[in-house]
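Take a look at chain A:
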Amino acid sequence: MAIRRISVVAGAVLLLAGCGGAKVGEAPSAAPGTGAAGSAAACGTLNLAINPWVGYEANAAVIAHVAEKNFGCTVVKKDLKEEVAWQGFGTGEVDAVVENWGHDDLKKKYVEEQKTAVELGPTGNQGVIGWYVAPWMAAKYPDITNWENLNKYADLFKTSESGDKGQLLDGDPSFVTNDEALVKNLKLDYKVVFAGSEAALITAFRESEKEQKPIIGYFYDPQWFLAELKLVKINLPAYTTGCDADPAKVACDYPLYELDKIVSKKFADSGSPAFTLIKNFSWTNDDQNLVAKYISEDKMTPADAAAKWAADNEAKIKAWLPTS
Partner candidate 1 sequence: MKDQPVLDVRGLWKVFGPKPERAVGSTLSRQELKERTGCVAAVRDVSFAVRPGEVFVVMGLSGSGKSTLVRCLTRLIEPTAGEILFDGADIRKADERHLRELRRHRLAMVFQHFGLLPHRCVLDNVAYGLEIRGSGRAERYKRAREVLELVGLTGFENSYPDQLSGGMQQRVGLARALAVDPDLLLFDEPFSALDPLIRREMQNEVIRLHREVGKTMVFITHDLSEALKLGDRILIMRDGALVQMGTPDEVVGAPADDYVRDFVSDVPRSHVLTLRWVMRDALPEEPLDGPELDPDLVIRDAVRVVLSADRPVRVVRDGELLGVVTSAEILEMIAR
Partner candidate 2 sequence: MTTLSLTARVPARRYLLGAILAAWVLGHALLAGRDTLALGGAELTPLHEGANQAWDTVDDNRNSNPFFLYFFNYVRLILDESVRFVQALISQPSFGRPVPVLGWLGVVALAAAVTYIFGNIRVALLTVAGFVSFGLLGLWAESMDTLALTLTAVAYSLAVGIPLGIWAGLSGRFNRFVTPVLDFMQTMPTFVYLAPLTLFFLIGPASATIATMIYAIPPAIRITAHAIREVSPVTLEASASLGATAAQSLRQVRLPLARRTIVVGVNQTIMAALSMATIAALIDAPGLGKTVLKALQTLDIGAAFNAGLAIVIMAVVLDRATTAASRRVETRRRTGREISAFFRRVEVGGALGIAAVLGYLSYTYVWAAEFPAGADLGSYVRRAADAASLWVQDSLSGFTDALKNVITYGLLNPFESLLAGSPWWLVFAVGVSIAALVGGLRAAITAAVGLAALIGLGLWQDSMVTLASTLVATILVLALGVATGVWIGRSDRADAVLRPVLDAGQTMPAFVYLVPILGLFGPTRFTAIIAAVVFAAPVAIKLVAEGIRGVPPATVEAARSAGSSSWQLIGKVRLPMARASVALAANQGLIYVLSMVVVGGLVGAGALGYDVVAGFSQHQLRGKGLAAGLAIVVLGIVLDRVTRAAQVRTVRLGVIKED
């Protein structure tokens, strides 16, 4: 009895307080993602892997933006490391990886052997891997950009981690490096130290510029940080085809990577309009760095960043759409 009375009273009070609010499903603002029903049937769901770097996210955001807006796709983004994302092709968890750096081993396994993945051509971005220094160092020691002078400066780079050698800061763990072999084969007086994460590398370069601390390390372009600090690349002996065939004997620079797109076989066969979009998608390093900068420096959400870029670059987007 008493229970019921209490809840009735409480309920009445609360209902009075609550009356007059907008109801769920009535207010358009309360219904994100349910719009654009028109062509949804044709596209369905697009499962985009999001590899953990901002440049990748820029690609994915723009593709997602176009896919949602033009074809009414439901885009599901999945935050995954590369290795894990590739596994997802076979299971249908992942439809597309939209910025791939090399990974010949994964290609061999999933494209050639398992045949669960399909290559879908370059993104137009070029990946440049190499050794970099902060701009102040390049200004102060102009000849440091030539690898042959590195031994001359080795003392500058000594740290608590490298003992009596210069420290070569390595190791975003996602990237394959030949640096230990390079140091050995080029007879450099350096020791490779594993920073362990991209965050660690970026922080180190930031400090280097701010405190004028000498740092030399492994880095890559495109990367949003380069929009903040234009690192200067060291010229290693030029890359020639096959000079990196034996990982133990490498004595040359890293190759240029044509960054490309990979999709699952299932998705490729589905005839989804998003497939054509991803196939046609192509832009420049500057485009990507710009969107990446929106996201990382200007702290926009990826969706907002993509929308902003799309509004400014309608012509480019038009070229990606199916011609029919």
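A quick word on the picks: all candidates are chains of the complex that A comes from, given by their letters.
By definition in this document, contacts are C-beta pairs under 8 Å (C-beta built on N, C-alpha and C of every residue); 3 or more make two chains touch, one makes a residue touch a chain; residues count from 1.
What you see is a predicted model; the values in this text were computed from it and never measured.
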- In-complex contact partner of chain A, selected from candidates 1 or 2: 2
- Message: Quick check on the complex: what are the chain A residues that touch candidate 2?
- Response: 2-4, 6-7, 10-11, 14-15, 18, 21-27, 29-34, 52-54, 78-84, 87-88, 90-91, 93-94, 103, 105-106, 109, 113-114, 159-161, 163, 169-171, 173-174, 176-178, 180-181, 192-204, 206-207, 211, 224, 247, 295-297, 299
